[in-house]
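Omission of a single protein chain aside, the complex is shown with its protein chains in their original locations.
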Amino acid sequence: MKRTINLTINEEAFEAEAEPRLLLSYFLRERAGLTGTHIGCVIGECGACTVLLDGRLVKSCLLFAVQADGRKVLTIEGLAKNGALHPIQEAFVQQYGLQCGYCTPGMVLASYSLLRDNLNPTEEEIRKALGGNLCMCTGYVQIVESVKAAAKKLQQS
Amino acid sequence: MAKAEKFSVVGQRVQRVDGFDKVTGESKYIADIILPGMLLGKILRSPYPHARILRIDTSKAEHLRGVRAVVTAEDTLKRPWGAFFADQYILSVGKARYVGEEVAAVAAVDLDVAEEALALIDVEWEPLPAVFDAEEAMKAGAPLVHDDKKRNIAVTLDIERGNIQRAFAESDIIVEDTFQSAPQWHCSIETIGSVAEYASSGKYTIYMNSQTLFNARYRIAAALGVPETDIRIIQSAVGGGFGGKSCDDNNALVAAILARKAGKPVKVINSREEEFLAGCRPRVFMKIDVKLGFKKDGRIRAKHIRIIADNGAYSAKAPAITGVAAMRHDTCYKYSDVKTQAYLVYTNKIPTGAFRGFGNPSAEWAVEQAIDIGAHELGIDPMEIARINAAESGYVSPHGNRVTSCELKQCLDMTEKMMDWKKKRADKKPNTGLGLACTVHVSGKRHFGDYDGSSATIKINEDGKALILSGEGEIGQGVHTAMCQIAAEELGVRVEDVEISKADTDLTTFCLGAFASRLTYISGNAVKNAASNVKQQLFQQASEMLEANADDLISHGGRIFVKGAEGKFVTVADAARARLFRHNGAPIVGSGSFDADSVLPDKTRFGNESGAYNYGVQAAQVEVDRETGQVKVLQYVIASDCGTVIYPIGAEGQVEGGFAQGIGYALIEGLQFDEGRPVNPNFSDYRIPSMRDLPPLTHAFADSYEPTGPFGAKGLGELNMDPTAAVISNAIFDAVGVRIKTLPITPEKVLKALTEKG
Partner (left out) sequence: MVKFDYFEPKSVEQACAFLERHADEAKLIAGGTALLIWMRMMLLNPHVVVSLARIPGFDSISFDPKDGLRIKAGARHRDIELDPAVREHYPLLYETFRKVAQPRIRNMGTIGGNLCQGDPLTDPGASLIAMDAEITLTSSKAKRTLPLEKFFVDYYQTDLRPGEILIEIRVPLPARPLGWAHIKFLPRSQEDFATVGVALVLRGNALGKRRRSCAAKRSPMIESGRWRRWPRMKSIPWMTTAAPPITNVT
């Protein structure tokens, strides 16, 4: 039994039909065409599929799309505004917080959620907040540096 | 010796050329590629480690609504393929040899339908006796994985250089021990995938997240029985490789035959479980006996190593990896007499293969521990033992590796300082200890045909920007940025004015791809040569415009001028346009090639395997909890010799990332098999290091210059994970006096060893 699912994605209304068994991550990628939400494990461990649901950080592979019906989703595509990178994205480019970039959308969104609540996180707080994002390339050092740089940028703006 | 040169782009902390696409989510990875009419493919895998296929009935699956194609071995040429030995099939022919082997596949309108169809394929199996342990497999009477491979042996090496018997006789002490390395999965967060399209003209276009496109093309062409030209491979963005995406698996081949049969593009993406079962080929696991003879003063006099390596059911890169494990480390220290014996053995498990380090991490896990044992027995500081034996520029290893630059001793000094080694050794605290290990790696390796080179083309656009066409490909390591820097440096333009193409086998010249830490050195040389060719053309044109002699010209920041007369210049754009828009006009475009001064190994395996060797030293301070056996790494230090550092921020990332994989290998990662069946093929049970699992790391690069490298550079990518496991184990021994000889080093093992020691 297909259902119509209504979401507000990146501040725009979006509606599509889906079977209840469709995961939110696939709904975003396949129905809404937002392929910045990546798939790494589909078991809630890697964080590549991270999005914000009603402002809360979640792993979109652990939710059916129907569970998100009527709610607001923020994906990586919603961060840059009018072609200008969000300061966190800028920091990830400048501080080399990425190599292959596959984990990057999840890392950036987890940083976004952290820095929204805490503009001056300690290294430990950063590592805790982003602990649920796995990265096989970077060894995380430059990612942590990116988050610190992003915090500075946000403090100034 | 190190040579200081001043560069304007090389060595600068430039930004990644592909950073923007990655932070916005715009980068198109393999799963993001969608073609009109595309179907999704799923693979039916063997549930048995060894079983004959008596019958396959696909009729039910074919009739399921939404299914567009079902394929089995009957849809293939049943022709075996492989990197070194042709021994694996696209889909099982006659029998399956490991759990996860591809047996049949389905293309359907969506994944759920494809999965339902798989369940409808009826296979009648006859399970056969299987063998899971390499040593068991070598015994007489063990089940044969391949009927024609006696005692399951794929490769035997038995090499002696010098006189090993005499060398041991002349040694003052002899250390002998056995170490076991473990399999490790690459765990790229993006799994392997392909999108294949077949045109009725006979041409396949395959999008792959492969790290070695032309090798992939060669193997795919061979398996499908078509000329290389009929295969076009286009690289998508690649979400990490580490050796796992070097086309030793069947993913793209299955996609290709499904696409041909369905007449529609087909996408096949491995699930995480499939990736563990039969995707990337995990690190070859080895049992290694090491025997070392030392002189009293710490010099290593003799080395005998005996390796039994697990090939799994088919040969991917393990034949070459076994050779590396057997011999590479002899380029790290000055050896005269060495003996090496190695057996690569088939078992009914996933084929093993290329993983960052390529045999080195296994060998160093054993040899660097044996050296540490020797140091303790001789009462010599491990730092000193390393210094006494360290290779130097000009060293030629017993196997013929010629070292043109080597800053291993400098790296030891740096490590000693960064770790505050002497002081920490002097005031040793209970349950804490220091460990050290050295490493060597190649910068490219001649083993796929008699070629260890690269080529590139650079064209100058009408706006003066340069575009590099290269088939090497970017897999995340940042090579595209380094190539743009090298081209910019040579051309005398800003790095922002250089772009690099995607790798595409139809549009770029032959390139071997990302392996053997080769790209900066080998592709860097090719790009530099191409840039130099283009620069000559630009100068030729500019010399007419400036009425000057081309030999007197230099370029900087995109301007070409007579040296010392910067005021009068033409821009690169001016020159490019002037060359194009005129009678007999032509674009400015040039190619460059490079082939390293290395030797294709023959039966005796003698000869220089690479154009340059990179070196490194790592040290750790650990603390061991005697109650739980838990090991805490308090501090970690790495010094690397990679010649000139072209792309510093990228190079740092390579060190840090390699180190993280080293820590995973040492302390965290482990896949368990039950009768050949992986027990924990997912990220919940096969853990990889998270952000909170990594200890503080200090690292630095040696002042170094490789005379044959582009602007003095050599390789770096693999160096950083090679010795880590040995470093940790050595430090644990120093801390609590127990030696762990199997990987990974779990708290249980440490606790057990402590209890046994009493």
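In order of appearance the chains are A and B, and numbering begins at 1 in each one.
Just so it is clear, contacts are C-beta pairs under 8 Å (C-beta built on N, C-alpha and C of every residue); 3 or more make two chains touch, one makes a residue touch a chain.
Small disclaimer: the values here were computed from a predicted structure and weren't measured.
One of A:37, A:50, A:89 or A:138 touches the chain omitted from the figure, and that residue is A:50. Taking the complete complex into account, B:692 is the one of B:296, B:692 or B:757 that touches the chain left out. Within the set B:229, B:431, B:604 or B:628, the residue that contacts the chain not displayed is B:628. Where subunit A meets the omitted chain, the residues involved are 1, 3, 19-21, 23, 42-45, 47, 50, 53, 56-59, 62-64, 66-67, 110, 113, 128-129, 131-132. Listed by residue number, the positions of subunit B touching the unshown chain are 112, 628-630, 667-668, 670, 672, 679-680, 684-685, 687-690, 692-693, 744, 746-749.
In the analysis below, only the chains that are shown with their structure count from here on.
If you average the Cα atoms of subunit A and of subunit B, the two centres end up 29 Å apart.
Those residues of subunit A that touch subunit B in the shared complex are 19, 21, 29, 34-46, 48, 75-77, 79-80, 85, 89-90, 92-94, 96, 98-105, 108, 126-128, 130-144.
Those residues of subunit B that touch subunit A in the shared complex are 15-16, 18-29, 31-32, 112, 186-191, 237-242, 271-272, 475-478, 649-650, 652-653, 655-661, 682-684, 688, 690-692, 694, 697.
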